[in-house]
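This structure is in structure tokens; I'll ask about it shortly.
With one protein chain removed, the remaining protein chains of the complex are shown where they sit.
Chain nomenclature is as follows: A and B, assigned in order of appearance, with residue numbering initiated at 1 for each chain independently.
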């Protein structure tokens, strides 16, 4: 069960080299390729002739050709060419998806209703030259909701990421959860503490800091996190970041199957904006290492749940944000489900 | 469901070194070994004592000994020796298969009826010194019928084998399908074309050619292909190969399980008959590389079908030969099925 009639990220914009891209989104196999006008096509990843994935095929101009018998399809899934000078029998790729390219990502509309551009999230940090970016994406062997739980409770940084962003104060600082119309929010403010190693280095000046984490879940599966540190008492909590550094972390989780997902992660930063290539490469390496630590835990969690299908997740206060997010997801699923017969 | 009461190829004749050979044929595990008189024994691959595969065991003269406790069985499956000076309790290998060695291959009879030598296919190209051979065998993770489909429609060469035997003319040339009493046939004649790289090299002389492909399916799962090129207008289509080169391709596909099979492939050729070892090694390498291209497609097709069990293969004109072959197989299966009760 996935929340349909929504946009999901299928790929970053720089993944479209010479070969088609294959993804499974909400259980549907999708092949993507970029046309000569730049638009990205997304279609069912199966040739209607002999059932070979089109993602094994070749891009030819605006069209894609099946590797097996050379059936050529345009971006609407129509067969332009079939072997044997044959009529193609009206064969057509079974499904074509709406796509939008925005914020450096390709978004695919999954659902029966008409694609609604208004449902794209607003991610201004990714549309502004004020922010530099580090981005990576990952494929995880776990329920995509485990990733959301993880991001809506950053307490886990203490023990999952102890060398970089973890610190004991995360265990002790109170959290506050709240709901807005379209979001579940979890906030944690840690005044007057020593920064953890990662933030100390990014800040680049000595001294005690105020540290904040504001996590915002929006449907269907996005978590936006305002995180950072500022020298103590300089107004960081209120939004004055003149004496601080902010990493605005955009987390876009695309369910693949019930037990797997893609995780598209962008950190927008207001520091080191002119990082040279070597520095940027280090930022990416750090991001990959950090997320791998999460993946180790999340995939273990999935294995446990698979072995104990009746086991229940329990929620402490720290999980209040995740609990709100799960409720929002459950309501969206129920709203999207067919009405009961009768 | 497999077509029973037929011969299937289990192995090439040179696979019988010091160790037994294990194969699964039509879902039945079979161990094979060669006796001192040269005859190949085929039996159920399980020791009746403690259920360890006999193929882990040792060949001793005309007999095979189980690796676990040393039970010794003769080629009829009778226990000749058991540990403990024990009577062997009349333990016997549960099934012994008829075998025939012909055309450089070991054929095993699968079925309940008496083995019928008349059901062996006639493969004169493999019994004549007029033809040289290149042969290889492969294990594929796909339904054996996908291999037959592939061979009964060589249009796929254009895009699956573009560097060697593929050419655009394959996409355009008309095909003709027909049935004979015991065969489904698909023919394609391409007059006055430039030969593709493989055939240009094999022909060894410049000029336009006539190219032909005549594919013949016979039960249970054999495809015989007369293929080649001759200088244009020299009678190649009619069978005069004096100015041409012919590769007679014998394809023997043995189902292992519903989703796996063995593919025994021999190309008999009337050219380069005195190839030295290095040249012959190149022929074998080319054959392996070509078939690997097919395997990539066929195993992807199987994965698609596994994920979409209700999806249907669609047939264009080019598939008429495969469609006939499938009909022949379906009828043979229905004829071999037990009569409905009642």
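By definition in this document, a residue touches a chain if its C-beta (ideal position, glycine included) is under 8 Å from a C-beta of that chain, and two chains touch if they have at least 3 such contacts.
Since the structure is predicted, the reported quantities are computational estimates derived from the model, not experimental observations.
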Touching residue (missing chain; options A:120, A:305 or A:333): A:305
Selected residue (touches chain absent from view) among B:12, B:68, B:138 or B:271: B:68
From A:152, A:268 or A:318, residue that would touch the chain that is not displayed: A:318
Interface with the unshown chain - residue positions in subunit B: 29, 46, 48-53, 56-58, 65-70, 81-86, 88-89, 91
Missing-chain contacts mapped onto subunit A: 149, 153, 155-156, 158-160, 170-175, 296-297, 300-301, 303-305, 307-308, 311, 313-314, 316-319
